[in-house]
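Presented below is the structure to which this report refers.
With one protein chain removed, the remaining protein chains of the complex are shown where they sit.
Letters A, B and C mark the chains as written, and numbering starts fresh at 1 in each.
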Amino acid sequence: MWSFGVGIFVAASLSMILFTAFTISVNPPSNVERLDPKTLHLSGEFAEHNLGTTVGSDGSVTVRAIATQFMFLPRCIVVPANRRVTLRFASPDVIHGLLITGTNVNTMVVPGFVSQVHTEFTRAGDLLMPCHEYCGLGHSGMWANVQVVAQDEFKPGPDGRISCAQR
Amino acid sequence: MRNAERLCLAHFWVAFAAFLFACAIGTWQMWVRSPLGANVGTPGQYFMSVTAHGVSMAYVLTTFFIMGFGYFVAVTALNRALPGKLWAWAAYWVALLGVVLTVIPIATGQASVLFTFYPPLTASVWFYIGLVLVVAASWIWCVLMLIAMTQWKRENPGRPVPLAMFATVANAVMWLWTTVGVAVELVFQVIPAAMGLVQTIDVGLARTLFSWTLHAIVYFWLIPAYIAFYTMAPRAAGGRLYSDTMGRLTFILFLIYSLPVGMHHLLMDPEHGNATKFIQVLLTAFVAVPTLLTIFTITASLEIAGRLRGGRGIFGWIASLPWERPMVLATGLSFVMLGFGGFGGIVNMGYGMNAMVHNTSWVTAHFHLIFGGSVVIMYFAIAYAIWPRLTGREYKTLGPLRLQLWLWFIGMMVMTLPWHWLGLQGQWRRVANFNYADPIIAAWGPWVVVSFAGGIILLASAVLFVANLAALHRSPALGIVRPLYALAVHPPLRVPAALNGFALWNVLVLVLMIAAYGYPIAQFLIDPSPGAIVHRVR
Amino acid sequence: MPDITPRPSEPHVLDQPWRMWSSVAVVGILLSGILLGVLVIPIVQGRSVGIDAYTAICRALGILPGSPAQPQSPTPLPGIPVSQVTWTSDLLQILARADVRRGHAKVQEVCVACHGEKGESIGVEFPHLAGQSGAAIYKQLFDYRTGSRAHPMMTDVAKALDEAAIADVAAYYAGQPQRNPNLVTMAESPPAIVQLVELGDPKRNIAPCSSCHRAGAGGPIETPVLAEQRAEYIVQQLKLYASGKRRNDVYARMRTIAAQLTDEEIRGLAFYYRAGFR
Partner (left out) sequence: MQSNTSSAADSPFEAADDIDETALASVMRSVPLGAAVLAGTAVALLVLGYLAVYLLVFIPRGTVG
């Protein structure tokens, strides 16, 4: 009888996961995209001046950021509320990780891979994006700010770029 | 037999010395992190302390306690002399040497990489070599446990191996499987990097190999507590074990399901696809089974005791249990903490839901509750139960023992419940200080102070624990030796070979490990990920 | 008293169902996991956003990048590097095995006039190089050579050196006796500066200087060690970083920090790390 109950418990917890996966497509951030950490800074999307929030010609919002010892670049990220956002992170040196407080955004940043999170910020406000994985002695001083702004305040420049200072 | 007792005591005292030290520095860390400790200690000191805390608790306390307890069980449950006693002492000294080699670089600030390593950060090579020695010593212990059981089976053909020994060997077998991952990571990746032989490291592979070890190691720590639940608590309560088969099944399930699930520590990692993560999450859900079986079986065993002592009604038996006995009290408190810890655990394993809490204080709360709470409180109860037998002396009063257990329980709850809350708010892990000037973080301050108070209570309890054990060494001689292990309601007369050995289960573990870890590891060999530059901390 | 007299078991009869059913259960659980994880979830999720089954499964397995539940639109952008140094395994091996004798000869030929034979500089505007990290010296020479960093004298000097010579020079100076933290200036520094060095400033999101610039801190590979350095040189460089005139620090690690420091702090830090009393 008890084994039956145990079976129900296991089945219930698994069906919650499946339910969430099927209805709102929730997955852990798994983007197996290899990228050499040693050449990140030379060219391509993670070169210094490509970092930050970009709105594509199709209206898609992409944020690119670097997690490095011991800071994020850019140190402040601006994103629109209630709109699909793709966050992409890479590390040129060691393992980092990040979360954005009060949201479900959470990923490890492993050198050698691009971490990617798709999300929708549900509320406007100022949030913190700390490094949550030990990355060296300066780890505690590593965080960025995230500004989630209402749709009508989110006005990218003509090049599709927008930064915290601009808005 | 004095030698066997000295062997056990030698292991236990190393374990508990490390434990007391780790409690003290753990409390210091909580002070540094709290609003009360702004500008106390440098990051170098803080992470040195975190490394020492993790190594002491996770490697020294556990390994030495489990080895010592294994020797005790092998002698007492099988009721025969320990085979290879010289080997056991050799393993003890090798492990102790390993601890010394590990401690020196930590203390000199050359190993501030935490006990979970984080390559491409690398520490002094001696840090890793010391840990490898501790693991190698524990392998000797595993072999000795296997030999003890095999010899006993040969001498007692057809008889079921006593449950306590069966479980100990299950743990030894599991530990041999478990340590393969970290051993490969250290020997082939981290140690060459620390020695300067290679300049880059495949971080994805290193994390995958470590995850192989990372979950099962927790069950290695946990099984002694479950041995106490099944074999000691029912006797201490004055009852019988409700089902011996349930016990055997539980330990077998731990063996097979603790291993192919480690990737749930990598749910937020970019180097693995969704499919392999999901498979391991599904297997993780089955790890709940042995724990749920145990909760029921042990509660039923206690119910037998309570009713035999005159308890009536659906819940009346609870009140009539002998809560004044440390083993019974610890079991009850352990179950409460297991409940809260389990709650945190099912949220952690929730696949996408893990994103809400990964690397926040929620996780810290979870494993402090499960390991530091429900497991370590049973380490206390085991120590209290067997110390009179090891020293041949008797407690004058059980009051300080009960006080110590209660303090541990209260301290653990006061410390970890706020952590759950803070974790949901996004308080992240492994930082030496917080910027309490930030409005989001400022709101956390009061709860951080509350959890710090819990830490102080825990430290007081730890001091009292060691004082209780030390006091026993000067207590009056033991009058009568009370029996320790419980009988089952229906003592097993014949058990199938499957429940009396591990051959079948080893095959199934192999199948599961190939299915769960085959591709995730192979992908790094098929298409090596670009290496990361080694960063040497020293 | 229960009957606990043992009786021999009959292993085959008892064991067969155990063997069979446990294997069936374990394999069944495994197969359902594979079925759901590899096939059902990606196909269902992919269908909801119009990703074909094959792509969705490949993404779930990690063979293709991206999530099975999200469209993936990679946008390759051109980039301009602030520094062209690439720390490869080979380069670090070259640095580790560079020829110190050749380095010495090169130093006597071109460096000695300003930086001294043993890396003790002859003027306040030239940094001491003795015991400096080889990677740090290599990085700066390489950046001068490629134009990522500019200096009226150093640019030409570096352009005259080839990569092997740069490695040799770097290794030679790195092999000179290390300079140690100057306990006198550290003791004489105001608490606010000591705090900046040891603890950073959480309010301004500044990590402690020592978490990268102490020897063996484990920070970015090209970080120079700061100890007994020319104060004037430190002030000058921090100001260049702050104004953005010097920008060869990969990912603006120093520009962002220097821009937040006050003049007083810059002077204080230079004093803290200053050379002297040897």
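Rule of thumb we're sticking to: a contact is a pair of C-beta atoms (placed from the backbone, for glycine too) under 8 Å apart; a residue touches a chain by one contact, two chains touch by 3 or more.
None of the values given here were measured: they were computed from a predicted structure.
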Practice item. Name every shown chain in contact with the chain that has been left out of the document. Key: A, B, C
Study note, to complete from the structure: From B:M263, B:A285 or B:I304, the answer for touching the chain not displayed is B:I304
Exercise for review: Please pick, from A:L35, A:V105 or A:V146, the residue that touches the omitted chain in the full complex.
Suggested key: A:V105
Check your understanding: Among B:A355, B:V448 or B:A497, which residue is in touch with the absent chain?
Key -> B:A355
**Study point:** Selected residue (touches chain absent from view) among A:T119, A:N145 or A:S163
**Key:** A:T119
Check your understanding: At which residues does chain C meet the chain that is not included here?
Key -> 1-2, 4, 67, 69-70
Review point. Tell me, which residues in chain B touch the chain that this view leaves out?
Key: 1, 4-5, 75-77, 79-81, 155-156, 162, 235, 238-240, 242, 292, 295-296, 299-300, 302-304, 306-308, 313-318, 339, 342-343, 346-347, 350, 352-353, 355-356, 389, 424, 481, 483-487, 489
Practice item. Against the chain that's been left off, what residues of chain A make contact? List them. Key: 1-2, 5, 9, 12-13, 16, 24-29, 102-106, 117-122
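The definition used in the following text is that only the chains that are shown with their structure count from here on.
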Exercise for review: Sort the chain pairs by how many C-beta pairs are in contact and tell me the top one.
Suggested key: A-B
Practice item. Let me have the rounded angstrom distance from the C-alpha centre of chain B over to the C-alpha centre of chain C, please. Key: 34
Practice item. Round to the nearest whole Å and give the separation of the Cα centres of chain A and chain C. Key: 21
**Study point:** Residue list for chain B, restricted to those that touch at least two other chains
**Key:** 43-44, 112, 121, 200, 271-274, 277-278, 282, 286, 433-434, 523, 531, 533, 535, 537
Check your understanding: What are the residues of chain C that contact at least two other chains?
Key -> 36, 41, 60, 62-63, 67-68, 87-88, 202, 205, 208, 210-211, 217-221
Check your understanding: So in the complex, which bits of chain C are touching chain A?
Key -> 36, 41, 44-45, 48-49, 60, 62-70, 73, 75-84, 86-88, 200, 202, 205-208, 210-212, 217-221, 250-253, 256
Revision key, fill the gap. Per the touch rule above, chain A residues touching chain B in the complex are 2-3, 5-6, 9-10, 13-14, 16-17, 20-21, 26-38, 69, 91, 93-95, 97, 99-102, 104-116, 127-128, 130-140
Study note, to complete from the structure: chain A residues touching chain C in their complex are 18, 21-22, 25, 27, 29-33, 38-39, 41-50, 54, 56, 58, 60, 62, 66, 68-71, 73, 75, 86, 92-93, 114, 116, 118, 136-138, 140-143
